[in-house]
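Every protein chain but one is kept in place in this view of the complex.
Order of writing sets the chain letters: A, B and C. Residues in each chain are counted from 1.
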Amino acid sequence: MRHSRKIVSALAASALVLAACSSDDDSGGSTDSVESASSDTDAAGTEAQPDDSVVATDAPDTSDAPDGSDAPVETDPPVPEVQSIGVGRSSVPVADDYDESGTFTWAYTVPVTSFDPHRGVSGFDQNWLFPVYDRLVYSSPDGGLEPMLATDWRIVDDGLGVEMDIREGVVFQDGTPLDAAAVKANLDRARSDEQSVLLPVLASLADVEVLDEFTVKLVLTGGLGPMLATLADRAGMIISPAAFDSPDLATQPVGTGPYMVEENRLGDRVIYTQFPDYWDPEVQRTEKIEFRVMRDDQTRLNALQANEIDMALVRQNQVGIAEGAGMEILAGNTPTFYNLSFNAEIPPFDDADVRLALQHAMDRALIAEGLFDGLCTAQIQHWPSGSFAYDSAFGSGLDVWDYNPDKAVELLEEAGFPDGFEFTVIVPSITGFQSIAEVLQDQFSEVGVTMNIRVVEGAQVSEEFLVAKSAEASIGSYSPSPDPDGVMTRLLLPDALGNPGHLSSDEVVALATEAANLVDTDERAEVYHELTQALIDLVPHSTPVCMQVRTEAFQPGVSGLDIYASGARDYRGVAVGS
Amino acid sequence: MSDANNATGVSGEAQAEADTPEVVHSPGSSRLQHFVRRYRGEPLAVASTVIFLLLALIAVFAPLLAPYDPNDTDLIAKFTPPLTDGHLLGTDDLGRDAFSRLLYGSRITLVAPFIAVGVGLVLGLPAGLFAGFRGGWVDVVFSRTSDAVMALPGLILAIAFIAARGPGTTNAMIAVGMGFAPRIFRIVRGATLTVRGETYIEASRSSGASTTRLIGSHVFPNILPPLIVQASVLLGFAVLTEAGLSFLGIGVQPPQASWGVLLRRGFDHLQRASWLSWPPGLMIMILTLCFQFIGDGLRDSLGRETRRE
Amino acid sequence: MLHYLIRRLLAVIPLLLIVAVMAFGLIYLVPGDPAVAVAGESATPERVEEVRIELGLDGNFIEQFRRWASEVLHGDLGTSLFSDISVWDQIEARLPATMSLVVFGLVMALIVGIPLGVIAGLRQGTWVDRLLTVLATAGIAMPAFWLATLLILFFAVNRHLLPATGYIPFSESPWEWFRHMLLPGLAIGAASAAEVARQTRSGVVSVIGQDYIRTSRAMGLSRRSIAAKHVLKNAGVPIITVVGLQVGRIIGAGLVVEQMFAIPGLGQLTIAAVQSRDIPTIQGVVLVIGSIVLFTNLLVDVSYAYFSPKLRSS
Partner (left out) sequence: MSDTAAVLQVKDLEVSALTDRGRVTIAAGVNLEIERGQTLALVGESGSGKTVTALAIMGLLPEPSLRREHGRIELHGEALTSMSERELSMLRGDRLSMIFQEPMTSLDPAFTVGQLIGEVLRRHRGLSRSAARAKGIELLERVGIPAASHRINDYPYAFSGGMRQRVMIAMAIACEPEVLIADEPTTALDVTVQAQILELLRSLQDEFDMAVLLVTHDLAVVAESSESVAVMYAGQIVEVASSDDLFTRPLHPYTAGLVRSIPRSDVRQRRLDAIGGRIPAPHEVAVGCHFAQRCDYATEQCATPVEIVVAEPGRRVRCCNWESLDLSESMK
């Protein structure tokens, strides 16, 4: 069965059209549906956003292509500080006595599917690609966009063009020099090659012009903000043009990054070694890096305790054990949240009172505290507390939609359902989501609402809930880009892919559009605070249960770590103790 | 997990059909008493039968026996250790009573193997009779197909089937049943060939007995003993396969919970609540052992009476 | 002898063909029309047909299978749906780990299973026999992944005696390969050793009752040489048969154990493929595993000739 590239992406796309609410994760035995960033469905330029679903804790990162609305024009946006969670630390400064010839060994849940950033169908590949490929723009831990291969950029043609100065003296790992022509070649390949999964992400990039040896100009049809953020991820990764057509690009990458792939053992581990002529040696603090594949949660914990690895993602229920075994914890908020979504066109979810009743029947605090041991922040706003859009005056909103079964019953009676009703929710076959479903099932039964659970694997959730629109409700997790506009365009606006029932209100649409077009963050914050209130009145079809917290455990000697607001797992500049 | 432990050869004529049944001629009723008398002489088998019947009763009356509703979550009281706050076996990660879930879990864990063996019988039995009686190319085709299917480990077959049809207990057990079919086919075919070779078959066939009557009166009684022995052994393997699939998260899907699922959930919290995994693990072993010993007991009491001089 | 070998070799070909048909047929088990599933619900009919051709699902079943089989014979098992890497490369990269597990499991089965089985067989009816039989039955009844966890907790996590995870290729460091394979080999090998012990016991018991054993005793041969030579060689057929069966059992058990030890074997590849419903990879795995087991069966068949000379000449 000869598969041409086209089919691969097509199949990946259709089988796995992962809009907001689908989930994938990687915990052992769980579904590991892999999203693709490309989508054939041409719904309003939306794209399948790899979801950062989680099994009861923090899952692999997100930010495949953070396409939030146009990022603020200035180059250095305000720095949303990442709130500490009361567990571990959110960043670990570099120790001064680290072992320069050491090896940093990290265990991850999913293997790399391809080292070709333009064609890899998995939304998790970027973690494996970060050490090898530099990006044009660097998304710093606090979410800001800083120079990397592009030393500077200027907005031209009133927002429809960007001129970028390319860093000089940079060499690819195959010795060929980096110049504007190479950048153009990459961007052209990313947006023209039929097998590229980045087509929708770069849809608004019309042309790339080489102004001189180290300057390029990007001609856009709009969406300047998201474009810069996009160039901080896979779309911005620059491959050596000489390696474009090499058959083993998928297993032997050639980038400009600090480390080169020394050995790629399929499904087992990738061993990176220092790239001697790197332009920023200061971040090369270990001789080698080893990323290993360990699907099973218990296996990663065992490896940590047997100190065979330096660092790994751990689940909430493992944090205590890891600390008990002498590990240190890196924890931080992420923009990802668990959500229960309804198809607002299917009665009774078209009735706001019914939706409100269910909000009151849901005990968010108990779930966050009981199920996730506090490592999930119960709130109803759609953006993390670190985001400028977060209305701290409004706070978690647990007082507005408090856990009040009696009120829920009252509302149901008003809505004409004195003895409740029955509906079916589809849930991905991952233990974490099933736990939430089982708890909600129990909580809803208190108010007479019978929620039946149907478990399907990851890809099926979005297929049935968003495409076929046959499912009444779904439970999953949603991870937008740090920019709040991402949530609106892809989840809450009427034509958002994640809104099968197209539920919205004029006020919500107006405020969202206004916020997207503003530039100054404070001004945008004002509008988003109003938008939050408008959403409360609407009682949207999809609301967060709690905001996920990413937790990783590491051996005491490891330093130079950060939790990236974008959700990326970038270990740039990591160091290990002697 | 490749399975049955009788010494059926792998393929080709050279196999040592250690358990080709010897034809038993004595009349029905006395044979039953004879079997019961000999079976009672097998302590392990009798004990296993009692335990199995007990488990079956537990499964049937689980709702009455379970102290709590197995789906009642109580997140505050999660991971309570055994014998505290009225929880005999403690509570799981969602605060549900582990003992009640164990009782309810017995339902799937006991039913699933019978589905698998049922499917195995439905596929293997008729094919075995047909191949045994008809012989010729039919026999060759069926035998070679059964050898080919046996080349695939049970779990791989189940997973391939699930990959295509999607997870779930029924799909899993149908796939496992398909893996059992060849083993049942070989036994039935072997027995049919032996019986067909018997002279009295020729005699009754010549006297105009229809094939179905022949099968009913002569073949069936003789393939029953080895078939029952094989079935009980396969039940044991089905329990283990179900546990394996549940461990991989593609067998029994929540909200249903089998012992395999409980064992898996126990693993997920092994270091925090180690007691969670022991009860389901032990019950799986006990059930598998029951089927194994019942199989041994049946084989010894049903099998050929070897006359010692 | 050669005649026997050729006959056994030719007997494998139809089996391989049937396994291939089963592997290929998998795509038809996908609910609904595979081409539609691939092209997507909302795809246009032309699109669906285009996909049908691309997937090689056009024409009748025979043609499709012939085309697929010819590609397979040229070493092209198609491409995984979720990575640019071809199915064969994926499988080839994982074979060493799975084969290491098979080797370790078989060695366990041989050096533990056979001696225990012989001892139990020779001392039939004694407490030794009963103890070993119950032990073996328990060994079969214990889920491999439970045993694996206990081994990991005991040897690796609490005592750092042996690695808890990972696979080191033999070529890189034989000693490390051995250390990394010990626990998983033990976890997988236990059930196989139990199975072999049970079968060896029944083989020995049936041989001991034979007349020629009595003749050997009448000729004054020592108990040890009778057991080692005459009993074992004649019990060889059932023993080698059950040992051969272990290969399939071990690969099956590997599905679970590989995941616990993070060993990059065929099991891991299969699980990833089943969860993302990556049919081409599953087809490749089913074909390869089927071939491995059939090849082992062939070796077992051939070894029968060593054990029963009568076969050699037939």
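Here is the rule we go by: a contact is a pair of C-beta atoms (placed from the backbone, for glycine too) under 8 Å apart; a residue touches a chain by one contact, two chains touch by 3 or more.
Because the structure is predicted, anything quoted here is derived from the model rather than measured.
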item: Touching partners, among the displayed chains, of the absent chain; value: C
item: Hidden-chain contact residue, picked from the options C:Y28, C:F61, C:F154 or C:Y212; value: C:Y212
item: On subunit C, residues whose C-beta touches the chain left out of the figure; value: 210-223, 225, 229-230, 233-234, 236, 307-310
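In this section, only the chains that are shown with their structure count from here on.
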item: Contact-richer chain pair [A-B vs B-C]; value: B-C
item: Distance from subunit C to subunit A - Cα centre to Cα centre, in angstrom; value: 40
item: Subunit A-subunit B separation of Cα centroids, rounded to whole Å; value: 46
item: Inter-chain centre distance, subunit B versus subunit C - centres from mean C-alpha coordinates, in Å; value: 21
item: Subunit C, residues touching no fewer than two other chains; value: 149, 153, 259, 271, 275, 277
item: Sites on subunit A at which at least two other chains make contact; value: 28-31, 298, 457
item: Sites on subunit A touched by subunit B in the complex; value: 28-31, 297-298, 301, 315, 317-318, 320-321, 366-367, 369-371, 429-431, 434-435, 437-439, 441-442, 453, 455-457, 460
item: Sites on subunit B touched by subunit A in the complex; value: 71-73, 75-76, 78, 93-95, 166-167, 247-250, 253-255, 264-265, 267-272
item: Of subunit A, residues touching subunit C in the complex; value: 1-8, 10-17, 28-34, 40-41, 107, 111, 113-114, 116, 119-122, 250-251, 265-268, 292-296, 298-299, 302-303, 305-309, 457-459, 463, 467-468
